[in-house]
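What you see is the complex with one protein chain gone and the rest in place.
Up next, chain A:
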């Protein structure tokens, strides 16, 4: 497809692929899709829990990447970080919009009960890496709050509801947890 073999496409780094996308190379966008869309769909599904919504987020993300790959600056972060930031931004927007309309509350709860817990997410992190070490070093409630917020897109309000704590308490408590995490990882 597009004159580039599968093997050659797989070998391209995300950064190089984004550079080509910025130049208007639709084949490069497809290569990015082949390489990253399955993981992106997994990330979106964890946040949105419904396949149709997760697909919408991935679709939006690729449209955005096509239009904005030129704004990716390798000096500021990795290509993958750029890609997932776009995806998470779209997924969270959809999540917050859905929460407002709240059409499928009951259905959501069914899926929610099957959701992968924060412990399972942490267990999948490499023990050799700082993030795992530092999360393990946090009090389990703090660790869970950070992971729930990131992996499942919980807002301050939702975390407060889940933890049964006042919103202000959760905010300041999570801030301290995040700063402790940064300290540990630095």
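Just so it is clear, contacts are C-beta pairs under 8 Å (C-beta built on N, C-alpha and C of every residue); 3 or more make two chains touch, one makes a residue touch a chain; residues count from 1.
The rule is simple: contacts and distances are computed from a predicted model.
Asks: Pick from "Ion-translocating oxidoreductase complex subunit D", "Anti-sigma K factor RskA C-terminal domain-containing protein", "Cellobiose ABC transporter permease protein" or "Na+/H+ antiporter subunit G" the UniProt protein name of the chain that isn't shown here.
Replies: Hidden chain identified via UniProt as "Anti-sigma K factor RskA C-terminal domain-containing protein".
Asks: Over the whole complex, note the residues of chain A touching the chain we left out.
Replies: Contacting residues on chain A, toward the hidden partner: 22-24, 26, 30, 33, 37-43, 45-46, 54-55, 58-59, 62-64, 66-68, 70-71, 76-78, 80-81, 84-85, 88-89, 92-93, 96-97, 121, 124-126, 129, 131-132, 146-147, 149-151, 153-157, 159, 174-175, 178-179, 181-182, 185.
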